[in-house]
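Taking it in order: structure first as structure tokens, then the write-up.
Here the complex is missing one protein chain, while the rest keep their positions.
Let's look at chain A:
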């Protein structure tokens, strides 16, 4: 990625309130006001339909009873409108295990994603704004480690954790979730853009300690970046499947993803009751919180991404 573009995009621009969003809109207008194209809209619309059809399918089919699931056309409503009874059945099935899975997931997300964001913010700040002994080694080690496949870590982590007595406890899911190399990368690029080094230097001249400088000066400037990292680590922990799959045996500690898959597999086990309507309704309930978070926090994470993350 090139480094030479710095002078053309004044750094001060980034520091005005919520830069990304405002900047994109205003500058686009000033350059030219392109004619809207129906053809281009329709063509892009194909990708839009592709992206939304499965979600529409999920909503429609969570309103069907198990019988009409098998007998009706997938992309339209059919039979009794059973959405609410499905939701009722989902949350009460097997003594309300779904609620338990939901709370487990919330626990893993709050502790895992919250902790991961915290560590990534501190670490990214250090990489962006400090020169310290061993910095190159930190880059090399983190860079090398991220390419290692999940299973290379999974098996030994499982064995290590089982020796420490941590498997089958929430710790086994939370501790590995605390590391987000992607979050570290986002915070590093974001912090180097958003915090002027001069500001830190003058705070240090005034005798402020490093932590005070961080919490009072740097942290507020990192807002959009923090929201972005938080959202992406939330997605990672909320959607995590592989890690809990190997670490947890007891269904009482399952997150939603593992629980849904267990429900789905129930149909193919001997003597198991098929509950596809609950799998579908449960899937819908599982994705709603994340989709809501992304929609509600849109302007923060979009500016967080465009201001720092993956820019040139």
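The definition used in the following text is that a residue touches a chain if its C-beta (ideal position, glycine included) is under 8 Å from a C-beta of that chain, and two chains touch if they have at least 3 such contacts; residues count from 1.
Definition applied: contacts and distances are computed from a predicted model.
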item	value
Per UniProt record, name of the chain withheld from view ["Pyroglutamyl-peptidase I", "Heme exporter protein B", "Cytochrome c oxidase subunit I" or "Sugar ABC transporter permease"]	"Sugar ABC transporter permease"
Touch criterion as defined above, residue of A:97, A:111, A:186 or A:248 at the omitted chain	A:186
Per the touch definition above, residue among A:87, A:126, A:248 or A:275 touching the missing chain	A:126
